Structures are given as structure tokens and as C-alpha cells.
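Note that one protein chain is taken out, while the other chains of the complex remain in position.
Moving on to chain A:
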């Protein structure tokens, strides 16, 4: 949001003042900076020989002149505008491996990438390693698929390598459809060359000569930057026939998705590339045996490819020294929702969820109480406060009833209703179901109807059992990952927050005051501190308030939009 304007202002003014400096592209136009700290863009780093690196946040184009005059020309740091200590805390508590380049280098420049040891890893592979050695190194690193399933990457590569066939395909899955996760987008926008190199290494190891990157069409900037990077690679001979005289061929193309969540599932993704409806098919045969156009195909996630070059450069043993016994390395999480500092966070696997939320991201916003964190998107589950010390690795999260998924962590506070969240996810998965198999297509619809009834105060006690029975059946009987995991959010919330379901059904009340049909629309006089925040928030003037007086809600005028409810920091509206 406005980063382009800020950059333009810097370029223009620096030019006018004759200052020698290079303006790097650090943030993108839609404000989610590759830095990870999305909520505080536009971030600007000024690096001078005297002061080192100083970061300013919330920079607006009109402030640029002042920053240049005082900081660069007069060499005084504008203390007032500097990012507050939380910024350093946010950065220092993390461990950046995959995201080292993101936010530090210009994603449009191959020279910037070369300075960061770009294409050294692929060179090392081709010149001094046999394909088998590369796979062995990746196996040794313990890297597991970052798309969510967590299948060991080295193993996957060796299966595809072992499949007979003269023509093999490599696919990078960038169909990041999970609402609440955006690390793939940031990687593609922030360090596209790193992904290309990761794919080249995989192609060399497996013996693929053609790669596709399947990107969501909702990510136009990612597509544009990646395409730009691919074009440069072709120009400079890093892609194409006989790359750099190494006797290695690899071609790459971007394939744009068209808005279907299920296309993140590998068989549906391949159907989509072939130009069909993105419907999944039963496995086996697995893609490693019969994949794209019937040829052996290897599919990995963007983040997985992002790890590869670091493993080759620093060695599988180094990578395996990070993380826990079962989950090696680091993992990027997108922490969003009701947390103070939302953004992308890369931490070593095995860090406790509590540390991620409180130490890195600053805890819960607006002085409210933590309720749960939703991990794994529509396929995952909720983790309540009493097991917040669960480490973030594949197996612990599954044990807690959630899953790693692609790494979205949506933090929920006491104003979030767990029944409503379940309904939200189910509504999403039902709409995105491809409709091929019955349990998913019809079962999810039936579950959604029940949940809607409950949130409207028309639920029955037996509904909870029915939801559980249906959920288990759908999980067992569905064809692909979408249906097999879609009931998870419901099952996990029933498990941890059964009392909320019961309150909706028995008392016809929503304990979090979230479900509209069950709200009373009145001000709780004991809790109201007469601040008037609700009046300012109300778009239809339905709140009557004078300075020093209790607020009063006019039900005639109220449109039940809940703006006042969110504005009130004292939970005084129910």
C-alpha cells in the first residue's frame, strides 16, 4: 500500500539532491512486505556508512523528503520516526533461512541474487555431485514437504527418479489457497530466483527437463516478478538448453490457476495444467509413476524448493541440526488475526506456539483474552490456551488435533465464536469441493446446514453427535485431501470447545457475542466506561451517548453490523 509511491519519491528526491544511493525494492504494492511485518508498512531501511542500518516504519511518500534531508544529508537519525523496539524483537526472535533474501535483496535483479551466492548451489550439484548424491543430501537433511502433508522430500524425489520414463515433469505448487497463509506469495515476490534455483536442483537430481510453477491467479505481482526472473534466467543462460555449458537442460513455465482451492491438491493441479476441470482422482497411481500427461511427475511446494539451495550450500547435516527429531529446519508461519504484529515469521521447528504468538508477535491486540489459535487453515484445527506449549512440528500439531498445513496461524480472542469459525471453514470447503465424490459434496453441505441452524439458535442437543458421526465418515470416505480434512475444524472445536456448542443449543446464547441472531443488542451498564468509542464506530447513529454518560443502543435504528461491538474495548455490548 503505497510502497511504489514511496520508492518513486525516494528516487526522485535523491536524484534532485545529488545523493548517491541505490533504492532497493523492499516492499510491494499491496503492503504485505516481504519483510514479514505486514501491518506496519511501508518499511524503509536507510543504510549509511556512519549509522549502519536504520529502519523507519509507516513511511508515507510526503515524509520521504524529511528523511532524506535529516538522515542522509545531515546524518541525524529521526528518532521519533524510527521503528519501535517491537521491530527488533519481531526480527530477532526469528531464524531466517528460507526468507534470508526476502526483503533484503531486489527481487528483480539477478545481480543482487548472485551477490548472495546465487546459483552456487546448482553449480556445486552439477560439478561435484551425482544426482544420487543430491537426493542423499536432501534425505540427510530431513526436509519434509512444506505444503502441509509433511512427506519427506528426498524420498519423494527418489520415487520419481526410480520411475521409468524418458520424459519427467517437475511442478512447483504455488496454489496457496489456504485463507490466512501467504508465505508462498512472499517468497515468489521477494526472492523468485531462489525458487528457480531450488527447482533446477530438483530437476537435476530427479532427471526432469521441464518445470511448471502453478501460481494462483489471485497473485498478479508474484506472477509478474517470477516471469521477470524466468525471462532474465533465459537471457543469461540459466534456463534452457545446455545451461552454462554444464550439459544440463531445464525449461520452465508459469501456469496460472483460475480460482479453485482444490487445485492445490496434486492430482487436481495436474488436471488443471492439462486444461481440464480441476478434479482430483484416486491414488495410486501416484504422480511419481503417472503424473502430468501420464509421465512421472514430482510436485513440491514453493517453500520446500526455497529450502533446497540452503541445504546444498550448507550441507544436509547443518539443516538436520535445526528443529526437532521429526521436523527439521525452519518453518514460515503467517500469523494473523487478533494479534498485535501480524506477519510472516520464520522460526526453527519445535518452537512453542506460545513463543510465536507472545514473544515474536507481541501477544493479543486490544487488551483481550486469548482463546485459541487455528493452525492449518480449513484442513486444520484449533489449539486452545491450555495446550499452547505445543511445539510447532508436524507430529505434535497432529497430536493436538490440528495440523501444520501450509503454516497459517490465525489467532482468536474471546470475541471469536468457535461455532461461527467452524461454520466459516465449512462454508469455504463446501464451496470449494469439486463435487466428484459424494461424501464431500453432500456430507459437507449437511454438516453446514446443521451448523447454520446452531448459530441461529435452532440447534438440538443431538446435533453435536450427528456432526461428529458425519465428520468421521466424511474423513474416511472422501477421495482427496480436501474432503479427508474438511471436517477437522469442526471435530477439533467440538473437542475443545464443546461448551460453546452447548450454550448455543441449550441457552440460545453465543458466549462470545458473535452470532448475530443470538445477540441482545444492548449495552451492559456495569461494564460501560462511558468512553463513547461505540458512538464513533456506529455508521447509523444508533448509539446515544453524551460525555460522562452511559451509552444506550437504539434498537430501532440498529442495523446489527457489530461495529460498536468491535470498537468497545470493555466487552460492554452484548
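In the analysis below, a residue touches a chain if its C-beta (ideal position, glycine included) is under 8 Å from a C-beta of that chain, and two chains touch if they have at least 3 such contacts; residues count from 1.
Quick note on the criterion: contacts and distances are computed from a predicted model.
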Inset, instruction - Have a look at "Heme exporter protein B", "NAD(P)H-dependent oxidoreductase subunit E", "Ribose import permease protein RbsC" or "Spermidine/putrescine ABC transporter substrate-binding protein" and point out the UniProt protein name belonging to the hidden chain. - result: "NAD(P)H-dependent oxidoreductase subunit E"
Inset, instruction - Can you work out which residue in A:190, A:207, A:343 or A:511 touches the chain that's missing from view? - result: A:343
Inset, instruction - With the full complex in mind, choose from A:126, A:194 or A:412 the residue touching the hidden chain. - result: A:412
Inset, instruction - Taking the full complex into account, find the residue in A:261, A:394 or A:545 that is in contact with the omitted chain. - result: A:261
Legend entry - Among A:218, A:249 or A:395, the residue in touch with the chain that has been omitted: A:218
Inset, instruction - Identify the residues of chain A touching the omitted chain, counting contacts across the whole complex. - result: 1, 29-32, 37-39, 176-182, 185, 217-219, 255-261, 272-279, 293, 334, 336-338, 342-343, 374, 377, 408, 410, 412, 416, 421, 424-425, 428, 432, 434, 537, 539, 561-563, 566
